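Removed: one protein chain of the complex. Kept in place: all other protein chains.
Letters A and B mark the chains in the order given here, with residues in each chain numbered from 1 onward.
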Amino acid sequence: MIPLSYYLILSGVLFAIGMAGVLLRRNAVAVLLSVEIMLNSANLNFVAFSRYIAPEQASGQIFALFVMAVGAAEVAVGLALILMIYRNMQSVNLDQFNIFRW
Amino acid sequence: MDYLSLIVLLPVLSFILLVVFGKRLGDKSAYLSILAVGTAFGLSVKALLDVMGGARADLTFTWLTVGDLELTFGLLLDPLAGMMLVVVTFVSLLVQLFSVGYMHGDKRYGWFYACLSMFTASMLLLVFSPNFVQMYMAWEGVGLFSYLLVGFWFEKRSASNAAKKAFMVTRVGDLGFAIGLIILFLTAGTLDMSQVFAMKFAPETASLIAILFFFGAIGKSAQFPLHVWLPDAMEGPTPVSALIHAATMVAAGVYLVARAYPLFEQGPAAMEFVAIIGTITAFMAATIALTATDIKKILAYSTVSQLGYMMMGLGVGAFAAGTFHLMNHAFFKALLFLGAGSVIHAVHSQEIFDMGGLSRKMKITSLTFVIGGLALAGIPPFSGFWSKDEILLGAFDGGYMGIFAIGLLTALFTAFYTFRLIFVVFFGKARGHHADHVHESPAVMAVPLILLAVLALSTGLLGSPFTGYAYQSFILGGGFEHHTNYMVMGLSIGVAVLGIFGAWLKYSTNLLPSNVLSKNNIVYKLLVNNYYIDEIYEFTLVRPTHAIARYVLTFDQKVIDGAVNGVAKATARIGGGLKYVQTGYAQNYALVMVVSVVVLIIWSFRAMELF
Partner (left out) sequence: MNDIVSHVIFFALAVLAVGSGVLVVTGRNLFHAAMFLGLYLLSIAGYFFLLNADFIGIMQVFVYVGGVVVVLLFGIMLTAQLTNVRLTSAMEQRWVTIVSLVGLVGLLVFVIKDTVFRISALAPVEDTISFIGRMFMTDYILPFEVISVLLLAALIGAVIIAREEGGK
């Protein structure tokens, strides 16, 4: 069997990759893409744990299902917001959204 | 004896009502105040009669208890208090009557009468005090109302300055009084008079406390060296000068010494101190009055001098003589001041050389003024003679020859300056430009003058052989033996006559060469400038105090305000520096979160000693 630690480290790396995208990308939609990467790495983590620690209970899988649902909802609402912003500011470049600046 | 509290409460009530309704009442304010004081006078007379009949009273009620100390409000009635009650209420009543004419048309009429009422109430409370705390409180009260009344015309800079000066100078004396109170309390454990007088003190302790109390009297009764406020206080309206600075408030110092006499008697050093200060004051003030030209200033210095006489009397042990002079002086000095007020009202000037020959047009004023002058100079049978003679007799009998001699010399000067004033103002030819429209004062101003003149004639006889020395027996509460010394009596009469004659020579006739005392004479300069005492104080006390005050002000503004403002500025600057954290980019904030999480994890790993 593949050791559990491999899955965990992999999911950590994927999470870091996704986070890098969230922090560094300037386009709002690209940030959403990166958020999806993060969510999925977390899902991987859940399912891996569930398979190795308590396989007869599939609770990790169920939780991963919930994460998926919420993530989909979040993407929908997020894109709606981005569309509104685009309509008002003609741009989705995050560099330009600094109204709360000092 | 329940009516006693009314004597104090009626003027207080008048004050309160006048403060609230004074503006609306306008000229009618006087009636309310006069009614209150008049009733108080009536009750005081009743009290005096009761005391003469042997009644005494000592009512107290406690208003504050702190640990072992009980502070009480009380009303003490004994011969001394009875005498003072009548003096204070009667003079106050007459002054208020006089003011109806004198202050007519003033825009703050109601406030004037309110202050007069409350002043009277404070003075009465002082007279009634059975313990030193109440006395000190009333002491401060009269000082406050003296300030308010001297500065009544505060639109004039000189008046408000004079009021401040009066208050501050008496404050210096009050400090001594307060320290004396503290020491008394520490040694005796109580401030109730009857308890204190029953105790025995070591002579040094008694002297110390008594001298400290006397400092208060030096301030309030304008003795040397704190006399400087009284001449300046003449800026107040003349009725105020008559009431406060002739008859009542300045008498408070004498009253304090008289009240605390058992304490003074236990400290011979204090008695000597009182006598010496009194003598110096009497002499010095009389000499200054010789050269003054403002009628109120002459009377003011005369008051200082006569108060010195009273202290002299008390200091040499002549308790009856000192208090007797207090009573007589209250009446004839009030008379002289009100007479001066009448003159000023007519001539619209206060300089005696602007006046002249007023006796022709102002008969009542002149006559009463001359009567007052004779009383002041000490000519029998007028009142001043009897009491002044007793004081000199006391000094002579006590062996204080130096004091006796100076007292005689001062009496000479007193007669001289008094009649200098009278001859210049009332006789001779008219000098000023108002000579034509000078007229006698209205009845409301003339009647008090007449009443006081009657008293100036008669009160003296109370302490004379004609009444069997009734006053002395009364005030000492017992038998009184008088041994007449005809030499002393002759000397005092002779000295007074000499003074009057000298004034007549100089100012009524042209027999003396005009430069007997030329204006460039150094003695003259010294006297006219009041021995330069005010200037000395200015340089040694006032200027340094101002310098210190300026320094403290700068310190307060630069250092303290600077520190407070500095804190504000520092906060603003820190805020200005920190604001750059708010970049407005959500990704920056997210980065901060990530970095914080990593740091926290590393930190907690270190705490858990994982690495």
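Assume contacts are C-beta pairs under 8 Å (C-beta built on N, C-alpha and C of every residue); 3 or more make two chains touch, one makes a residue touch a chain.
Predicted, not measured: the structure shown is a model, and the values here were computed from it.
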{"item": "Contacting the left-out chain in the complete assembly, out of B:Leu49, B:Ala202, B:Leu578 or B:Val597", "value": "B:Val597"}
{"item": "Chain A residues that touch the omitted chain in the full complex", "value": "1-2, 4-10, 12-14, 16-21, 23-30, 32-34, 36-37, 40-41, 43-44, 47-48, 50-58, 61-62, 64-66, 68-77, 79-84, 86, 91-95"}
{"item": "Interface with the unshown chain - residue positions in chain B", "value": "583, 585, 587-588, 591, 594-595, 597-598, 601-602, 605, 610-611"}
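In this text, only the chains that are shown with their structure count from here on.
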{"item": "For chain A paired with chain B, centre-to-centre distance based on mean C-alpha positions, whole Å", "value": "92"}
{"item": "Sites on chain A touched by chain B in the complex", "value": "19, 22-24, 94-95, 97-102"}
{"item": "Contact footprint of chain A on chain B as seen in their complex", "value": "579-587, 590-591, 594"}
